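Here the structure comes first, spelled out in structure tokens, and everything after it is commentary.
Only one protein chain is missing from this complex, and each of the others stays in its spot.
As written, the chain order gives the labels A and B, with residue 1 at the start of each chain.
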Amino acid sequence: MSTKTKNEQSVYVYEVPIRLWHWINALAITVLAITGYLIGSPLSSLSGEAYEHFLMGYIRFAHFAAGYVFVIGFIGRIYWAFVGNSHAKQIFLPPIFSGKFWSEVWHEMKWYLFIAKEPKKYVGHNPMAIIFMHVMLVWGTFFMIFTGLALYGEGAGFDSWQYSWFSSWIIPLFGQSQDVHTFHHLGMWVILIFVMMHVYVAFREDIMSRQTLISTMISGWRTFKDNRKD
Amino acid sequence: MSIIQTPNGYTLDSSGTRHVVDPVTRIEGHMRAEVNINSDNIITNAVSSGTIWRGLEVILKGRDPRDAWAFVQRICGVCTGTHALTSVRSVEDALGINIPENANSIRNIMQLSLQIHDHLVHFYHLHALDWVNPVNALKADPKATSALQQQVSPHHPKSSPGYFRDVQNRLKKFIASGQLGPFKNGYWTNPAYLLPPEADLMAVTHYLEALDFQKEIMKTRTIFGGKDTHPNWTVGGVPCPINMDDTGAVGALNMASLNQVHQIIKDTKTFVDNVYIPDILAIGQFYKGWLYGGGISGSNVLAYGDIPDRANDYSAGNLMMPQGAIINGKLSEVHPINLRDPNEIQEFVPHSWYKYPNGVKGLHPWEGITDPNFDVSSAKGTKHNIEELDEAAKYSWIKAPRWKGHAMEVGPLARYIVGYAQGHEYFTEQINYTLKTLDVPLEALFSTLGRTAARALEAQWAADQQLYFFEKLMKNIKNGDSTTHGGEMWDPNDWPAEAKGVGFSEAPRGALGHWIKIKDQKIENYQCVVPTTWNGSPRDEAGNIGAFEASMMNTKVEVPEEPVEILRNIHSFDPCLACSTH
Partner (left out) sequence: MTETFYDVMRRQGITRRSFLKFCSLTAAAMGLSPAYAAKIADAMENKPRIPVLWLHGLECTCCSESFIRSAHPLAKDVILSMISLDYDDTIMAAAGHQAEAIIEETIEKYDGNFILACEGNPGLEQENTGGMSCIIAGKPYTEQLRYAAKHAKAIISWGSCASWGCVQAASPNPTGATPIHKVPDLGNAPIIKVPGCPPIAEVMTAVITYMLTFERLPSLDRQGRPKMFYSQRIHDKCYRRGHFDAGQFVEKWDDEGARKGYCLYKMGCKGPTTYNACSTIRWNGGLSFPIQAGHPCIGCSEDGFWDKGGFYNRLSGINQFGVEENADKVGIGAATVVGGAIAAHAAISALKRSQNKGDQA
């Protein structure tokens, strides 16, 4: 399938579930961040009778719906880490005991600090991306899911599974409900900052690195711009 | 041991036997009293110590001034709300915020409810057992009790022999159970109790009636403030809006809730007139020979004044409770007071468990410092087991506030004396009537019993003023003004970089002031000088003793091991220790 020309070789990197998850996830996060922000700081009041409106209700509903998409998507993504190709595991298991990995991280850092002239070539993610994705996105997602479900359990009530699996221990762990809100809210900013950097880097590397990025996340194929090793 | 002459006229002789009362019970909080009693059973030296401290003034630093009311309200749950009111006033003073007329009426009704409630509960549930012997009530003839009741209060409906018999039976059953509950280990054989059994039974019955009724009084505050105790307040007005005509009125004061306020006010007045006042006069009749405990009430009293008639005017002329100071018992001269003057009100700590920087003696509250320094090294006992305090050293968590260097008594009696001296019509009439009914001279006022009577009279006055403010509120709404919050300066961005203010009120126990300094939208310093800080103060730099200590002096104690008389004197101030030290 791949068209291997002299300086253009392609590898199939991201399987369908990964790509599907990536874009659904991106959409879910967008909805969650917008609705979440509005839960914390609601829009201006509507006038009239209460029964005529359900604005806050819809905003919260959208948040919860996107929240469940986010949760289920993530569960699917974890499943795919087991059954998918080797790249599917990368963001979950950064090879932190490998010296080579860290030297590559170091190289990437130099590349971003304009010290290295050229980035290396990677079939999967570059090592810096792995670190970032692992810490901010994977753990950030866990955190948002756990705190989000803990908050959800409060509304669902003592008898709900969300309450007994999450709220019952997460709320005391943080101190009280309000602290869970605060940290859930802070978590949003962690993820948003990740997204900012991630999207910037995706465009930048798409232009400046030696491989394709954005089209890879769409088609699954990684195309290299040169055929030098490394 | 030596004999000490205090500048305020007391001879302290600590040669007699030392008696310790710790805890002093039936008060708010924790307090210790120590006295020396001579061979004639007379108290010749008295020491009172506040034994609780929480550090609210330290906690308040750096916080949002608009939140301060909630913190300081928790200084005390007995005079709940008076600190909150004083706090919002201090912030409003600092920032120049005006509150709407309706807010003023509502705040006044809330404050007056507190006065009445606090006085009533104090008399029946904290003080009465110093005068009333529940065990003796078992001997009463219910018929004779009924006759007594009808004689002292012809309008009180609960007065049949059967009613008193029922109460007596319940009491019998209770006492016969052997589980005496709160009456356990009381001093029921002490000869200091003078009431005949019928009066005892009547008073015990009212102990129970008052316990049932008191919760009604405070419902005004539940309607305006959402809960009692610890209702809600806000800087700039009151949180409850008024909505008489429009939809959604369940979220606001409406005709139904205002009707309820009206009814509570009327019922309150009836109870005070029919039960509290007659009981005071009846009990007073039997004890009018027991005129100990005057302390410094006959010489130095202080009142800040409260209950502004029109909103935002805190000048003496607009305050319905009197303002002023009397020194050396000179009723002919009421001194004006100024809470802002750095030389008038100052707090001293040579005998308090705090420290000031070297060389500093007294501090005006705007410059006040709260820096704990517990030290009992010269007391008898160990540091975690005090046997006898050393009053020559530090011995109390209460600071010693002084007005122009004088130890002052504050409270209902102080207010009544200042009011009387100023010719306050209502007060004067009440005082004259009481003195005449009991057939005692004016001097009898300066006593433990006078203090207890003044509190009841004030409850009666307050009940009438509630009605005045209720009518005022309704009239204002009728005229089309239903504003309860002006919204002025709510946003901290509108505040000056630095501001300072003082809020004051007459709390049930006396003059209360909060001094606030605001810097960069935050509290820089917050100092409270509280009624029980005044009354319960330890000695000062010059050796003046405070009102509690003075009241115990020269009192005869029937049975030194049973401190009924000490309790009587101390209780007549209605001490609140959580307040005093905060």
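The definition used in the following text is that contacts are C-beta pairs under 8 Å (C-beta built on N, C-alpha and C of every residue); 3 or more make two chains touch, one makes a residue touch a chain.
For clarity, every value in this text was computed on a predicted model and none was experimentally measured.
The chain omitted from view is touched by exactly one of B:Pro157, B:Gly181 or B:Pro357, namely B:Gly181. Checked against the full complex, the one of A:Gln9, A:Asn85, A:Thr182 or A:Thr223 touching the unshown chain is A:Thr182. Across the interface with the omitted chain, chain A contributes residues 37, 40-48, 50-57, 59-60, 112, 114, 154-155, 157-158, 168-169, 172, 175-179, 181-183, 185-186, 188-189, 192-193, 196-197, 200, 204, 207-208. The omitted chain makes contact with chain B at the following residues, 20-30, 32, 51-56, 58-59, 62, 64, 66-67, 70-71, 74-78, 80, 121, 125-126, 129, 170, 173-174, 176-187, 208, 211-212, 214-215, 218-219, 222-232, 234, 236-237, 239-243, 246-252, 353, 372, 374-375, 381, 383-387, 397, 482-485, 487, 490, 522, 562-563, 567, 578.
Operating definition for what follows: only the chains that are shown with their structure count from here on.
Chain A and chain B have Cα centroids lying 62 Å from one another.
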